[in-house]
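What you see is the complex with one protein chain gone and the rest in place.
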Amino acid sequence: MSDSVAAHAAEAHHAEPGFWRAYIFSTDHKRIAKQYLSLGLFWAIAGGLTAYMMRWQLAYPDTEVPGWGFIAPDFYNMLVTMHGTIMVFFVAMPILLAAFGNFLIPLMIGARDMAFPRLNMLSFWVFALASLILLTSLFVPGGAASAGWTGYPPLSAKPEYTGVTWGLNLWLLALALEFASFLMGGVNFLTTAINLRAPGMTFFRLPLVVWMELTAAVIFMLSVGPLIAGALMLLADRVLGTTFYLPEGGGEPLLWQHLFWFFGHPEVYVILLPGFGLILEIIPVFSRKPIFAYRPIIYSTIVAGALSFVVWAHHQFLSGMDPRLAMPFSITTIIISVPFALIVFAMIATLWRGSITFSTPMLFAMGTLSVFIFGGLTGIFNGSAPVDIYIHDTYFIVAHFHYTLFSAVFFAGFAGLTYWFPKMFGRMMNEQLGKLHFWLTFVFFNAVFIPMHVVGLGGMMRRISDPTQYEFLRPLQPLNQFITVAAILLLLSQLVFVVNFFWSLICGKVAERNPWQANTLEWSVPSPPPHENFHAVPVVYHGPYEYSSGDAVVDWLPQDHGAAPKAAARS
Amino acid sequence: MAEIISGWFPENVSSFGGEIDALFRLILYVTGAWFILTEGLILFFLLRYRRREGRRAAYVAGDNLRQLAWILVPCLIVLLLDLWLDFRGAEVWAKIKGQVPPSDFHVQVTGKQFNWEILYPGPDKEFGTADDVLMENELHVPAGQVVRVILKSKDVIHSFFLPNLRLKQDAVPGRAITAWFNATKPGKYPLPCAELCGFGHTGMNGWLFAHSPEDYEQWVKQQWPSPQPSPSGRGRG
Partner (left out) sequence: METGAQTFSTEIPTGKIGVWWFLASEIPVFGGLIVSYVLLRLGGAGWSEASSHLNFTFALANTFVLLTSSLTMVLAFAEVEAERPRRVGNYLLLTILLGVLFLAVKGFEYAGEIAKGFTPGAGIFWSFYYGMTGLHALHVLAGIVVNLILYLQALSGALQRHSHRVELAGLYWHFVDVVWIFLFPLLYLT
């Protein structure tokens, strides 16, 4: 297919494609990115609604949820399952990995499109099919999957344990298809970055977000395979009568946990790294400084990616596996904080002696950083096996992973969206609304999740639908109600973003090529970039972060500008 | 400080709970220091280096060792602290999980949707004999003694959680997993299931009754009213 890109370029360079090719079955990476973004944002609304329903039930058990009605215990389990599934696989992955990866990789490396444009289109449509199947699974008789997003067998392996029949089968099918879609996407990302870089764009001149997206793609591709097999095995247990996970037939329930977490923990970094990548682009631009320690950040990313393959059993300290195995996994888990500490320190050092502008993207980037630090530090508690005995399966864990994942998905996602919005849609977003959105989100996020740690330390278990049924949890109920009120306000705050997004799309100020005065290649083309991106393939002369490097009046130096001030020769 | 932190937890009545709580506090102090340091620096830099007319940012790329030392040294400190926490953790883990201390009191707990079935071996201390007693959701033990729990499950995975004893252990079908605890104070403590086990998961809750020696004697007499409860069992052990 490699020659087809070139042929395509030669033939269709000037002809704009028709409606169907341009909007529905588009092979243009920018269009596909927007398709992923739209679908991801749609799912984010669905995921937010599940959070609202769960929080209401927890604060005011067995009262009608306004706008919905009563929530039965088995329906609560479906909400728990869907919230996790949707947020991880149908919001975080499509937005952080697929939307930003698709949009940014070709533009940033100076390519006309992905290496395999039609495969790219296929990836999206397989993902859309997975979305459709997941949506269908919510409405089939017997209800949606209700065994938790981790789907531990035997609960998930036999319909009679949950009462859910097709809902869970379709859930597994949707996951398997989603994985297949992102596998194809990963092949495309890696091939594109290896072979379609513009002349002069060496690996050590790549913007860090490209490095992060690529590392995430590699981690994903090397870890998901066993779970694809595992998901098919679980499906076979349910419909074909095999006994992979059923002890009565000689199977092993813990096998699933190993397959799931061998993927599931690297998956955390598949989400985190692209989120970090986005803010690593934003921080230098709004500090007018090169990113501190560019190469060490890359090495840290690779080390973190490699370590992520040997930490998975920290989810299983109490699962019944041999307790002697806990210590090695506890040690690797706690050690993985070192490469992430380096990246965090490098971001902080980038601020030092900068010239910092508090634009909306920069505020969200700082939100990401400060919230992630909190989440990273609470991870040390969970990683310590003895402490985990107590806090495992409590709200402390829930609070912890929302600090890490909410920071990567939402804070970094909003940072990226507000930063690249002009490039994607050709218009500027409203700064006042953007700042309002940031402060509301930041305040209410912390109001939800700081108290949640305390609730967890009080012993409240995850995935229970009514804490008041437990005498020892009743004193925590006022705190639970506080969290719910804050969570509703957090969700309502997102309306500011929705308004800003659509208003700016239609009436925003028309964006110039390079509104933020940034160096990377995507800012050298019109906003939005034309089909095939570049009029002529650019030639790259510098690293991506040459800010304030010379004595010239302008304090930035685009990657494709030949004239190099003396300081830039250093890179 | 330590009192405030203890206030977050349910009362500890476990012989090893103090170790877990102490490890928690240690990690809290270490991570708390890092939290204040990093967030403080961010806030300070953001205010100190905000954009001002006529001032340019400094070109500091962190591409030589002299500059990199500013982040490599803190990383080294992180690594050393990590290792320290790991070693402290390993010690505590070995105490709790390394080996089950000798115990005179065995009980078999079987999770099933949605109850704990608790099987007492009776005076002969042997499971599967006529004097076994089965109870639902009531775990009676003598306080101040090591209790050995054999955890099983009839259907799905459950998790045996005793918040006051700082004990949690999954019960997995097809396996018999041994856990232990030693309640230092008589009382009635909650015993919920901590792993999603189906639509009745919420409310799957038992009770641990840790009895004082006299109460325990009384309870034994109620369950096994026959005049010669203990001698036959003692001979075996």
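Some notes on this structure:
Just so it is clear, A and B label the chains in written order, and each chain counts residues from 1 on its own.
In this section, contacts are C-beta pairs under 8 Å (C-beta built on N, C-alpha and C of every residue); 3 or more make two chains touch, one makes a residue touch a chain.
Source: prediction; values computed, not measured.
Within the full complex, the chain left out of the display contacts the shown chains A.
For the chain left out of this panel, the touching residue among A:31, A:83 or A:112 is A:112. Within the whole complex, the absent chain has one touching residue among A:107, A:224, A:326 or A:363, and that is A:224.
Screening A:22, A:72, A:138 or A:236 against the full complex identifies A:236 as the residue touching the chain left out. Only one of A:72, A:128, A:338 or A:539 touches the chain withheld from this view, namely A:539.
For chain A, the residues touching the absent chain in the complete assembly are 1-3, 5-6, 9-10, 13, 111-113, 115-116, 119, 183, 186-188, 190-191, 194-199, 201, 221-230, 232-233, 236-237, 240-244, 249-252, 255, 258-259, 262, 532, 536-537, 539.
Heads up, the rule we're going with is that only the chains that are shown with their structure count from here on.
The touching residues of chain B, when paired with chain A in their complex, are 8-10, 19-20, 23-24, 27-28, 30-31, 34-35, 38-39, 41-42, 45-46, 49-52, 55-63, 67-68, 70-72, 74-75, 78-79, 82, 85-86, 89-90, 92-93, 96-98, 113, 155-157, 159, 161, 163, 166-175, 177, 190, 192-203, 205.
Within the complex, the chain A residues that touch chain B are 72-74, 76-77, 80, 146-148, 152, 154-155, 161-163, 247-248, 252-254, 287-296, 318-320, 323, 326-327, 330-331, 334-335, 337-338, 341-342, 344-346, 348-349, 351-358, 366, 369-370, 373-374, 377-378, 380-381, 384-387, 389-390, 392-394, 454, 457-459, 461-466, 469-472, 545, 547-549, 555, 567, 570-571.
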